[in-house]
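Working notes, beginning with the structure itself.
Missing here is one protein chain; the remaining ones are kept as they sit in the complex.
Presenting chain A:
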Amino acid sequence: MRCGRIIVRGIVQGVGFRPFVYAAAVRFGIAGTVINHGSEVEITACGDRFDAFCREVSAGPKMAVVDSVTVEPLPEEAVVGDGFSILPSADGARTGFIPADIATCDACLADIMNPASRYYGYWATSCTDCGPRYSIIHAVPYDRERTAMDVFPPCGDCSAEYESPQSRRHHAQTIACSSCGPKLSLLTASGGEVATDDPIRTAAELLDAGHIVAVRGVGGYHICCIEEEAGRLKQLLGRPHQSLAVMMRPESLKEYVVPPTDAEREMLKGPVHPIMILDKVDPVSHTELSELHNLGVMLPYTGLHHLLFGHLNHPLLVMTSANAPGTPMITETSYISERMGTVAEYILSHDREIVNRCDDSVVRDGYIIRLSRGLAPLRTAMDLGDRQILGVGPELNANATIYKGGFVVTSPHIGNIRNPPTVAYLEETIAKLCSLTGAKPEIIAHDLHPQFLSTRLAHALAEESGAVLCPVQHHCAHIASVTTEEVVGIAIDGVGYGTDATIWGGEILTGSPADGYVRTGHLEQVLMPGGDLATKFPERMLYGILPDDATLSLLAERGWDAVSLRVLAQTVTKRFNSPATTSTGRVLDAAAALLGVCRERTYDGEPSMVLEAYAARGTPQPLEVRIASGSGGADVLLTSEILRDVRGRLACGMGTADAAATIQTALAKGIAELAVRSAERTGIRTAALSGGVAINRSIRETILAELARAEIPCLINPQYPFGDGCISCGQVVTAGVLAQEGKI
């Protein structure tokens, strides 16, 4: 007989670790105890098959992430009785973390659909393998009394299952059934109760009849309707052109989108159940759902969704998060009737508190676009030293990251930090991350942009706590989020404040976070007439890049009045309120304007997305790009020449789709060429790619192919978005590396 103490560290909470250990102990005839310390599970074990037991528990249950396992001898005084038992949780060192919310598993779905099961038809059925986690937790360790489930004491049947080592729901903190668990209600927009014995069935009938219904989900509210009502919904939301995400049954996918790859299919129906951007079968179909060539689809991921689709006659539901663009998802029922009362006619609500808001994650081509439900909080092991670090992120598409004791932890997507509710949400999220990880940040990293509200928040937090501030340039953060190694970094992006106080966004940054990055290449500097106004009206940007009479007459043809044209021209000649930028996004905006496919931006990224949709149906023509030598020896890609060249071809009859494809490909090849030149000059033969423009498939794949041709491997961080969802991580990594070097 052998005895010992086994300590398993990692994500060991909320994943059914203790029942898993219990089951193993029973199987291997082990006596002892298991206790959850929040971030580690401590097992005291005695038995003849100790080693086999040890191997078994080291792997952990399905949803666990095991960082380390140590086995030590039992102290002399330890007494191990007969049998095996689970001890109540204790507070411990918080190096572990709470898992993200998990989509309803197949076993639970079978229970919900099985008339013989006591979970038949119950919308909030879950087990140790599935159900809400992050969205319901107040504090660690993860036990029912520290979650939103605290107010639903389990009934006798649920308690029995919870206690039974034979059950799949042994120690499942979210266990609940229709007699003891959270309940649904169907309300009118003003909050009055709708009389029904089955709120889900009635909601499905209302949806089928064309009503707009707000549905309270795991991490917030969705606004739902059938496809036929999508146009009306967009008008009501004031988002006339933005694509809407949809939810459908798996068997309906083939009607709308080209078949996902096996890996994509696994992800679609796996624990995450993200929104996946897939190409439409017919690129110009279903335009009320998406004016682009692709569509964001997800499969039902909670019991509520499965039941709703069980009753629904239509093949799909629009499911867009209930909030104004860039602001936090709405979680409260009172708030939904106040703010969305003019949009939603009915509200399908439940009485389980949403403690932590969490949007749907978005994935495209296997890359994460929005890091949120099911993926975040994201925890990665990385040694950045002993000091605790907070990264407050950028301003748009932001999240927050904490480093403590060997782990980088990133929050779910927060939004655009430029209005009071989102700033408040960022502050809340930071406080939450600190409390869940037990961190007290000693270093606060932030963007270099002086006017970002996140920068101001960093200053305020540092003043309060005495933490050291560490400003990190936006694109350096992009590259640092990919790797700490020395690389030729390719940051292709919208806007970032550069170290020279101009606006960057198409940068080759060569170096490492430890030694800093040198700007060895960039796009041509062009003007943004009217500053941010040029992002709203891409035709301004076109004139910023091609400030000549041909552009003026093109704009005149499109109906610009004489005064506006004259002022636009004067603005550029005088360089009045026309900051210089090397942004890649602005070049794509200008291209969309040149082709006349997007004249006003009504949502983030619209011009470049529309351009991509056109390019997807076109064939790129060869176009020789020119690279000039800039200040400090940097290579400069002359983007104005690409646009001028294509403008000439348009005049000679080139089609819009081919023109779009030609511009994208030329730009991508030019960017790759900048990177290759930097690699050759510096001898650094590894590249790294980040920035929101890399979401564009054709641009990304062209760059990667060109680099491969030059035999330069290119790193990508598959755990983080290309866009600004990686910035808080990059900030933390940079600050950590600098701190370790003694530079902070």
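Please note the rule applied: contacts are C-beta pairs under 8 Å (C-beta built on N, C-alpha and C of every residue); 3 or more make two chains touch, one makes a residue touch a chain; residues count from 1.
The rule is simple: contacts and distances are computed from a predicted model.
Visitor: With one chain of the assembly withheld, which option in "ABC transmembrane type-1 domain-containing protein", "Peptide transporter", "Hydrogenase expression/formation protein HypE" or "Fibrillarin-like rRNA/tRNA 2'-O-methyltransferase" matches that chain's UniProt protein name?
Guide: "Hydrogenase expression/formation protein HypE"
Visitor: Return the single residue from A:14, A:60, A:260 or A:692 that touches the missing chain.
Guide: Of the listed residues, the one touching the omitted chain is A:692.
Visitor: With the full complex in mind, choose from A:56, A:143 or A:493 the residue touching the hidden chain.
Guide: Considering the complete complex, A:493 is the one touching the chain left out.
Visitor: Among the options A:217, A:441 or A:579, which residue touches the chain absent from this view?
Guide: A:579
Visitor: Give the residue, chosen from A:566, A:685 or A:743, that touches the chain omitted from the document.
Guide: Here the residue in touch with the unshown chain is A:566.
Visitor: For a quick check of understanding: of A:533, A:623 or A:638, which residue touches the chain that isn't displayed?
Guide: A:533
Visitor: Taking the entire complex into account, which one of A:127, A:396, A:492 or A:523 touches the absent chain?
Guide: Missing-chain contact among the listed residues: A:396.
Visitor: Can you list where chain A touches the absent chain?
Guide: Looking at chain A, the ones touching the missing chain are residues 238, 324, 327, 339, 395-397, 418-421, 423, 449-453, 471, 493-495, 497, 501, 503, 528-536, 563-564, 566-568, 570-571, 574, 576-577, 579, 581, 585, 604-605, 692, 724.
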